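One structure coming up, written as structure tokens, with questions to follow.
The complex appears here without one of its protein chains, the remainder shown in place.
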Amino acid sequence: MGCETDGVVAALRAAADVVVAHRDELVELDRVIGDGDHGENLRRGFRNFVAAVDRSTPETPAAVFKLLATTLISTVGGAAGPLYGTGFLRAAATIGDAAELTPETTVAALRGALQGVVARGKAEPGDKTMVDALTPAVAAAEAALEAGADLPELLTAAADAAEQGAESTIPLVARKGRASYLGQRSVGHLDPGARSTALLLRAFADVAVKGS
Amino acid sequence: MGCETDGVVAALRAAADVVVAHRDELVELDRVIGDGDHGENLRRGFRNFVAAVDRSTPETPAAVFKLLATTLISTVGGAAGPLYGTGFLRAAATIGDAAELTPETTVAALRGALQGVVARGKAEPGDKTMVDALTPAVAAAEAALEAGADLPELLTAAADAAEQGAESTIPLVARKGRASYLGQRSVGHLDPGARSTALLLRAFADVAVKGS
Amino acid sequence: MKKIINDPSTVVEESLRGMAVAHADLLRVFQDPAVVIRADAPVAGQVAVVSGGGAGHEPLHGGFVGRGMLSAACPGPVFTSPTPDAMMSAISKVDGGAGVLLIVKNYTGDVLNFETAAELAAAEDVDVRTIVIDDDVAVQDSTFTAGRRGVGGTVLLEKIVGAAAERGATLDQCERLAQRVVDNVRSMGIALTAPTVPHVGEPSFTLDDDEMEVGIGIHGEPGRERAPMEPADQLVARLVDAVVEDLPFTDGDRVLLFTNSMGGTPLIELYLAHGIAERLLAERGLTVERRLVGPYITSLEMQGMSLTLLRLDEELIELWDEPVHTAALRWGV
Partner (left out) sequence: MKKIINDPSTVVEESLRGMAVAHADLLRVFQDPAVVIRADAPVAGQVAVVSGGGAGHEPLHGGFVGRGMLSAACPGPVFTSPTPDAMMSAISKVDGGAGVLLIVKNYTGDVLNFETAAELAAAEDVDVRTIVIDDDVAVQDSTFTAGRRGVGGTVLLEKIVGAAAERGATLDQCERLAQRVVDNVRSMGIALTAPTVPHVGEPSFTLDDDEMEVGIGIHGEPGRERAPMEPADQLVARLVDAVVEDLPFTDGDRVLLFTNSMGGTPLIELYLAHGIAERLLAERGLTVERRLVGPYITSLEMQGMSLTLLRLDEELIELWDEPVHTAALRWGV
């Protein structure tokens, strides 16, 4: 059993709540090795998204992700806005007009999101960015699919991997984004974007688990 | 026995040492109810005076005071520069070309100094200024003269009175100078100019006592 | 104390040296005594406008030396009035034969030193007039006290009188005009932090993170009172009320609004405050005809702001619009 449009909306609303709840944490992480706005930026974007879904009623899962993507692009700014925006845009593209998300389409969507972020930001694993959370998440999701996992299991595997991936940014020297200006001084700190990626995937997984 | 030109120079050199030694104290007093420069200003002026007497050799006590006055006027600035400058200028005028300072001429000089400061600054006793130190000093000197005191005794009486006068400014509300902008908030603080006046008179007295 | 300086005792001298190379086209700088004069001084037949005071209020006064504003400025040590000989040297360098107007901020030190300078200049047959500016409404006025401080109004006074002098006004006319400006300008300021005077080395006063000083001057003197920090709307209303009700400015008045940063308050906050002030003045029926927004009369790095209101008439507006060509203020040809 997959996840239909309502489920996707529910998952993204839950993600919005998580972003709002973790706003200060993300601001603090970004204050230390960046400019202290990551949590503020994402909160602004997700709040605008919630307002947008309240007004419109997207027909398909892809339409929901597209609405999120355009809202993030037009209201977040900073690096995260275009990056997450492009990611969700590519995810939507992979889903096409499917009426529900299956484990297969979900993995494809995650892969699309990663490709979108990399295409825009040119970051590689190890650069201390959100890519370090998203890359292992995609790999874990693919493995779970191989192993015949259902959607909740698959998303949980992705969230677990994303959290580890985020943690793995702590010892890294940033090569992309604002933190790269710090050179060696960026070592020892968790990358805010990697953290927000892990938070989003965990939110999706929790909704899927509860829903099942 | 009175005080000749050399004695006057010695007294003013001693006064210069005292001003330099108390520079920080005067700065701190002025920082609290003024703008923190009184000690810096007086040190600048007296150092310039010492340099000036090293170069020139004033013939009379009046000439020494005149040199001090002009040096203070041209190098101190702020309120204290013109006030002390005018004071010493008037003192010089009262002395005329007398070869030595007697108790009589000293009292006249002190009275002249007070009149000069008041003429320039228009301050009255109780306004929380140097006038509150100089006024009782003059009165005490006059009384000492009546009582037949010699110069050391006379100057010591003046210095004692000036110190009490300075202390008496603590409870006052400033009506003149920078401290007046604080209104009630000037209460509870010693006036820096009254303090420097007391320091100068004590320096003169000490030299006279040692000299006798 | 953290400052970009070498030695507290040479700050003013070194700063003037930098100013001299930065603006060689506009002004010339002399040291010991420190004097800043416009590059083309003396201008024959033109009234010379001279001001001065302690340093630490930059761009005041040196930044206002140039065509259409000041002929000369004498910077004293930080927050300390310069001495009469510096003023004399300035006067003699810029006197163009049409007389000299001294603009003096009302502080005992400035008044007494300029007084002496004026006497010396008069003794040398220079026609000197002195105008004392005392626009700070935070200080209760009284003949028994030192009176009110000269603050933000000084900038407007120097611009307007300088324009008149540039246009060829006589010394009498400049003096009367200056008095009219003084009679129609009022200011008040607040501070969020205290400045640190280089030769003192520690802040002039200390404020908690939720406190502000209300009714401050430009020398790091504490204000009339300490109040809890408040939102910009209230804070600005507090200043507007005090300034407007003092003169008072009344419904229908045309005014120049000068929103000034004390140095450390950035433009983003200053513009925000300016917008509030404009709104409040409009609500009171005042018409803001001209405005000036920026750090023009400061107290070193102090964070805070002041509001200055000048009641305008046609002539004052015309003079305000006249070209000015200085380091800090520049418009027109």
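Letters A, B and C mark the chains in the order given here, with residues in each chain numbered from 1 onward.
The rule is simple: a residue touches a chain if its C-beta (ideal position, glycine included) is under 8 Å from a C-beta of that chain, and two chains touch if they have at least 3 such contacts.
If you're wondering where the values come from, they're calculated on a predicted model, not measured in any experiment.
Visitor: Could you tell me which shown chains are touched by the chain that is not displayed?
Guide: A, C
Visitor: Can you work out which residue in A:8, A:27, A:67 or A:92 touches the chain that's missing from view?
Guide: The missing chain is touched by A:27.
Visitor: Among C:42, C:66, C:99 or C:263, which residue is in touch with the absent chain?
Guide: Within the whole complex, the residue contacting the unshown chain is C:263.
Visitor: Which residue among A:121, A:165 or A:192 touches the omitted chain?
Guide: Checking the options A:121, A:165 or A:192, the one contacting the hidden chain is A:121.
Visitor: Could you tell me which of C:19, C:156 or C:188 touches the chain that is not displayed?
Guide: Counting the whole complex, the residue in contact with the absent chain is C:19.
Visitor: List the chain C residues touching the unshown chain?
Guide: 1-7, 11-12, 14-22, 55-56, 58-59, 63, 78, 192-193, 209-210, 212, 229, 231-233, 235-236, 259, 263-276, 278, 288, 291, 293, 295, 298, 300-301, 303, 305, 330-331, 333
Visitor: In the full complex, which residues of chain A touch the absent chain?
Guide: 27, 31, 33-37, 40-41, 44, 73-83, 120-121, 175-178, 180-183, 185
Everything below uses one rule, namely that only the chains that are shown with their structure count from here on.
Visitor: Which chains are shared contacts of chain B and chain C?
Guide: Of all the chains present, none is in contact with both chain B and chain C.
Visitor: Would you identify the chain whose Cα-based centre sits farthest away from the centre of chain B?
Guide: A
Visitor: Per the centroid of Cα atoms for each chain, what is the distance between chain A and chain C, given in Å?
Guide: Result: the chain centres lie 55 Å from each other.
Visitor: Can you check how far apart chain A and chain B are, centre to centre, with Cα atoms defining each centre and the answer in Å?
Guide: Centre-to-centre distance between chain A and chain B: 76 Å.
Visitor: Which parts of chain B, given as residue numbers and ranges, touch two or more other chains?
Guide: Within chain B, no residue touches at least two other chains.
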